[in-house]
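For this depiction, one protein chain was excluded, whereas all remaining protein chains were kept in their positions.
In this document, chain identifiers A and B correspond to the written order of the chains, with residue numbering beginning at 1 in each.
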Amino acid sequence: MEWYALLIQQVINGLALGSVYSLIALGYTMVYGIIKLINFAHGEIYMLGAYFGFYAITVWKLHLAPALIISMALASLLGIVLERIAYKPLRNAPRIAALITAIGASLFLQSAAQFTFGANFKPFPQVIPFKRIALGPAYITNRQLIMFGVALILMVVLHIIVQYTRVGRAMRAVSLDKEAAMLMGINVDRIISFTFALGSSLAAAGGILVGMYYNRIDPYMGMMPGLKGFTAAVLGGIGVIPGAVIGGLIMGTAENLVVAFGSSTFRDAVAFAILILVLLLKPGGLLGKSENEKV
Amino acid sequence: MLNLKGPQGRWNFFMIAGILGLYGLIQLLAAAKILLSYHLQILSLACINIILVVSLNLIMGFTGQFSLGHAGFLAIGAYLSASLTVFYQLPFWLALIASGLAAAFVGVLIGLPALRLRGDYLAIATLGFGEIIRVIILNISAVGGPRGFTGIPRHTTFGLTYFLMIAAVVIIKNFIYSAHGRACISIREDETAAGSLGINTTYYKVVAFAIGAMFAGVAGALFSHYMQFISPTTGQIGFMRSVDILIMLVLGGLGNLTGSVVVAVFLTFLPEFLRGFAEYRMLIYPVLLLLMMLFRPEGLMGKTELSYSYLENIFSKFKRKGLRPDGTN
Partner (left out) sequence: MAQTRGLQVTDLTVQIGGLKAVSGLNLELYPGELVGLIGPNGAGKTTVFNALTGFCAPCAGRVVFDTKDLTNKPPHVVAKHRLARTFQNIRLFKELSVLDNLKIAYHSNFKYSILSGILRSGQYHSQEKKANEFALEILELVGLADRAQDQAGTLSYGGQRKLEIARALVMKPKLLLLDEPAAGMNPFETAELVDLIYKVKKDFDLTVFLIEHDMDLVMNVCERLYVLDYGVLIGQGSVQEVRTNHKVIQAYLGEELLCQS
């Protein structure tokens, strides 16, 4: 392959993977925006979403679309339960305690998955026959198109929910000022639950799409994409929804380019390098604003 | 220097006697073949874990800086010391010192920019730094790359880890109870107020980071020269190892040295002696962590430190009770 063809190919691959990072990043960004907590267990919800999809397809013999919807629904439920059990009691505790709890929740879900589903990877069923479509000097696969398509639809739905519905308006109000929202009669607990449900369902969709893309799922698959999704959220500006989308696409592309033109062992280091650079140079992210602590 | 006069002096004397006595007892049991080399290995690993937990306690528990990259400093110590003894035939003590200094240096290098960040952002940035260190090691073929570093000479003895552990605990304890340690604690309590009182908060954050990193580096050198093998897995020198250290720290109590020591020993022994526990470890620890944050966020020991003044307090309560049998004051 010529270098430019390789470049185009890697950008396509990167954007496909990046669209999943965007889905994960959206969950991080919404939860952080509303309760100022890095939900470390978000990556595990993504992983469990992939497993839910796996069982929906293999056991219930469902097709991809219904499996996706069932998995998203189950993940929403899981997100709500997680928030109620692990995070809600600590809402007014020091942030260090909440963060430790989040790490604990992440570890717990990971080990629980390992016990339930086994530590080895499972091959993800091939529901969609593989096809390649020529795109100039490069190719795009039908699976990549599905990834783009599903991610895009979900993002549009999310945008409509957040911008044009009552509950979306309440979400925005809670993220601006929890106390004020409470005084306006908004049920803050319910909004927080809803936010977790929304974020978790997006992560689950991402999990299934990646399971389909790589043909395999395992209990540890959530950790790195979780951290990358978080990086994407920070890169775009945490709390900013369009930022998470842009951040995810940049992350996916950057990662694929480094793998193609550098070394694959540095794949995961790219994410961290980007994260640290953003945190140090522009902690507010690309689309965010920086905040100063009030004295 | 060392005070051996008065009641505090008597306490110091008993502590020293206890430390030496415990060492003597273990060596005696080892000579009598009651403690086998397998037991000594667990004891040594417990000492190494104490060093790691106590040093993370300085950064997180006392200075309040959330670090998820502590294993990165361990990695630097483990790999640097092994390279020095294997490739350059340097004496171990020199490699040990070099490891500590190199880890401290990297700690400062990372700390200067990263410590501008607060709370969870700092946690994620240190996690990133730790993983970058691991990925770099993974890509150095001279130290075995992903296969791991083999053929490291066994220089670490139980005695060495034991006394270095004691040194680490005493140094960090004395630091904490000095003006410099109080400066660190004030940053944890309220960084703004600390600044207004003339405390250079950046300087003390970096100092805490450097001292903590130094001891983690030393622990790494002890570890690689005990196990004679080190591999760049996340469980040995990566994020999962950092989380392991964090769990011990949190269960023992952030800002409690006695708790760090007790829990580090306990959690090193538990999986070895309780069969089947190792398997369920990662299912039980997170639940413990959650319960701890909910019901006892200050750790198992609370604010209680094993010290002369603590015992004196208990003792004086006894005395008071003795004087007034009815229990009133």
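Following the convention adopted for this analysis, contacts are C-beta pairs under 8 Å (C-beta built on N, C-alpha and C of every residue); 3 or more make two chains touch, one makes a residue touch a chain.
This is a predicted model, so every value here is computed, not measured.
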With respect to the chain omitted from the figure, which of B:R116, B:H180 or B:R281 is a touching residue?
B:H180
Hidden partner chain, touching residue among B:S37, B:T150 or B:T192:
B:T192
So one chain is hidden, and I want to know which residue out of B:A102, B:I166 or B:V207 touches that hidden chain in the complete assembly.
B:V207
Using the touch rule from the top, list residues of chain B that touch the missing partner.
1-3, 171, 174-175, 178-183, 185-186, 189-190, 192-201, 207
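In this section, only the chains that are shown with their structure count from here on.
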Geometric centre distance via CA averages, chain B-chain A, whole Å
34
Complex contact set, residues of chain B against chain A:
60, 64, 66, 68, 113-114, 116-117, 119-121, 123-125, 127-129, 131-132, 135-136, 138-139, 146, 192, 239, 243, 246, 250, 254, 282-283, 285-287, 289-290, 293-294, 297
For the complex, give me every residue of chain A touching chain B.
37-38, 86, 89-90, 93-101, 103-108, 110-112, 114-115, 223, 227, 230, 234, 263, 265-266, 268-269, 271-273, 275-276, 279-280, 283, 293, 295
